[in-house]
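For this depiction, one protein chain was excluded, whereas all remaining protein chains were kept in their positions.
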Amino acid sequence: MIDKRYDSAREALKDVFDGASIMISGFGDAGMPHELVDALVDQGATDLTVISNNAGGGEIGIAALMKANRVRKVVCSFPRMAQPHHFEARYRAGDVELELVPQGNLACRIQAAGAGLGAVYTPTGYGTLLAEGKETREIDGRMYVLEYPIKADFALIKALTADRWGNLLYRKAGRNFGPIMAMAATTTIAQVSHFAELGEIDPETVITPGIFVQRVVKLQPAVDAASAA
Amino acid sequence: MIDKRYDSAREALKDVFDGASIMISGFGDAGMPHELVDALVDQGATDLTVISNNAGGGEIGIAALMKANRVRKVVCSFPRMAQPHHFEARYRAGDVELELVPQGNLACRIQAAGAGLGAVYTPTGYGTLLAEGKETREIDGRMYVLEYPIKADFALIKALTADRWGNLLYRKAGRNFGPIMAMAATTTIAQVSHFAELGEIDPETVITPGIFVQRVVKLQPAVDAASAA
Amino acid sequence: MQRMTREQMAARVAQDIPEGAYVNLGIGVPTLVANFLPKDREIILQSENGILGMGPAPAEADVDWDLINAGKQPVTLLAGGAFFHHGDSFAMMRGSHIDICVLGAFQVSVAGDLANWHTGAPDAIPAVGGAMDLAVGAKQVFVMMDLLTKGGESKLVAKCSYPLTGIACVTRLYTDVAVFELGPDGAEVVEMHGGMTLGELEQMAGVPLRAKASA
Partner (left out) sequence: MQRMTREQMAARVAQDIPEGAYVNLGIGVPTLVANFLPKDREIILQSENGILGMGPAPAEADVDWDLINAGKQPVTLLAGGAFFHHGDSFAMMRGSHIDICVLGAFQVSVAGDLANWHTGAPDAIPAVGGAMDLAVGAKQVFVMMDLLTKGGESKLVAKCSYPLTGIACVTRLYTDVAVFELGPDGAEVVEMHGGMTLGELEQMAGVPLRAKASA
């Protein structure tokens, strides 16, 4: 029997290795798997490359990884979120390298990895600092920049509901990067609020089919957005 | 008030022009907007480029367009479906040009158009007849073929339900090319079985957001798959 | 001279957004435009984090931190709205499905080049978000900004000195003193506020300006 459910974040993260590349979903706090990332701090892996829209704010999640100096490189579009002091300190100390990627290029490079493409010509960033040194090409009268896929060893994402095959539902704008990161990582680990029985999720409404998800773990968010709704 | 609902296929198709490129969804009969395509035969536009997975079978839909000799070129992955006699006759007579595209390249070129990419390096077809003369590149030890976006003036797609903003739900494997074609055409016209009130479709379950749909029209399929379910 | 407030500028931008438009409002001042959209027009707001049909801020009791805009402020969803993932969201922007985006700027050139993501200060930690995607992707890019910096320098320039966000992408510029159309032939003045002459405006802007021929 296929059963992708794990009993604890600790179990779900046990093979994360030093030097691993890790995608982390979320935009603001929505869809951010803070509890799973906090468990990664406890797990101890270091020298990580983090691919996420932000570089952590406050004291939990990615910020806690930064504080513990586990991150060698961040690939993100917007490192400046609220209270970015842990990232800023590491960045200014030279402990962490920053690859700044326009958000749409970040999304499409993650999608390219998930879909098995070799590279894509994207319109974003042409003629800017963020395309310096990159190959460009005029296609049909418009200029494009050649960008390569971003894949990862692990994706840590937050969803609302999972079944034992790994099918996922999300909640509102918490969906954001989850579905595309799930497709681009070797091992996708989803933190969810609920487990559903197999067949309980309407096949028409599945957002991430289980083929893209290797492990699911039920974790109670410290602050549950749903409870405020 | 935004209202994308049209009273008839005739009205919805009235500005289809000679020489237009037209995407048509469907895989087998599932998701194939036969009734909308039949109305296009009546509408009279000719010299069309049809982008679809198949090149028509039997007597209705794309086959009827073929029979009426309205198609100059077909871009598809699998022209041989059941009873392809109308396509075959036009093809052998030299009336219609065939661009054969591997199905995954077809899908990803349509997606590239919808997403505004200039071109993509795809793994499919490298070293085969279908990549002859195309630019190739080795990336990370693997060979890829450069493929360009496929866009269209119109997309004719079949969905299950629409609201007046053009949000769409599909039915089972009838979804296939509909969502990606809707994103790649200037004017997307969806044939649906039901109209829903605005707000009746759960925002979590919308498959094609209305931004990708310009017109919706309720047409009763001659043979309704749902009635057999 | 009377200058427009931010609210007046937002109201002016809102006038130019037609019924049925799909619109993305950038972080900061452009967000104000939502408050001035004509009540008799249905206009659909997109947020880069996966929302179409964004509604106004909720009452405090209804705040849901899974329903926020690109500026991470709580919002609501209108009937007819939809959620989607970041791939689809940026396909909307980059694939020219968004009719209008409204952005702030540090500088805009008369040809429509945009600089709004980076001051170029060597010690700044840069952040770009979705600005470059909106700049290249939306069918029309509107910029809202004061014409002058606090130091009195014109932000409408012959050539941007700040790092660029996008090239030749801004179509309309809404400032506190005038509205401009930008393009390969330079800046045209669509309207002036506060009774200025074209000569006075040109002097203030420090770039050559033409009056737009009336339609």
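As written, the chains take the letters A, B and C, and residue 1 is the first residue of each chain.
Simple rule for what comes next: contacts are C-beta pairs under 8 Å (C-beta built on N, C-alpha and C of every residue); 3 or more make two chains touch, one makes a residue touch a chain.
Since we're looking at a predicted model, the values are computed, not measured.
Chemist: The chain left out touches which of the shown chains?
Modeler: Counting the whole assembly, the omitted chain is in touch with A, B.
Chemist: Touching the left-out chain: which of B:Pro33, B:Pro102 or B:Pro149?
Modeler: Counting the whole complex, the residue in contact with the absent chain is B:Pro102.
Chemist: Touching the left-out chain: which of B:Ala30, B:Ile139 or B:Ala196?
Modeler: Only one of B:Ala30, B:Ile139 or B:Ala196 touches the chain omitted from view, namely B:Ala30.
Chemist: Touching the hidden chain in the full complex, which residues of chain A are there? Just list them.
Modeler: Residues of chain A in contact with the hidden chain: 1-2, 111, 113-117, 163-165, 167, 183-184, 198-199, 201, 203-204, 206, 209-212.
Chemist: Even though one chain is hidden, which residues of chain B still touch it in the full complex?
Modeler: 27-31, 77-82, 84, 88, 91, 98, 100-105, 107-108, 110-111, 122-130, 143, 170-180, 207, 223, 225-226, 228-229
By our rule, only the chains that are shown with their structure count from here on.
Chemist: CA centre of chain A versus CA centre of chain B: separation in Å?
Modeler: Averaging C-alpha atoms per chain gives centres 33 Å apart.
Chemist: So, what's the distance in Å between the C-alpha centres of chain C and chain B?
Modeler: Inter-chain centre distance comes to 35 Å.
Chemist: Identify all positions of chain C at which a residue touches two or more other chains, and write them in rising order.
Modeler: 77, 83-84, 87, 90, 93-94, 136-137, in rising order.
Chemist: Multi-chain contacts in chain A: which residues touch at least two other chains?
Modeler: Each of 108, 122-123, 170-172, 207 in chain A touches at least two other chains.
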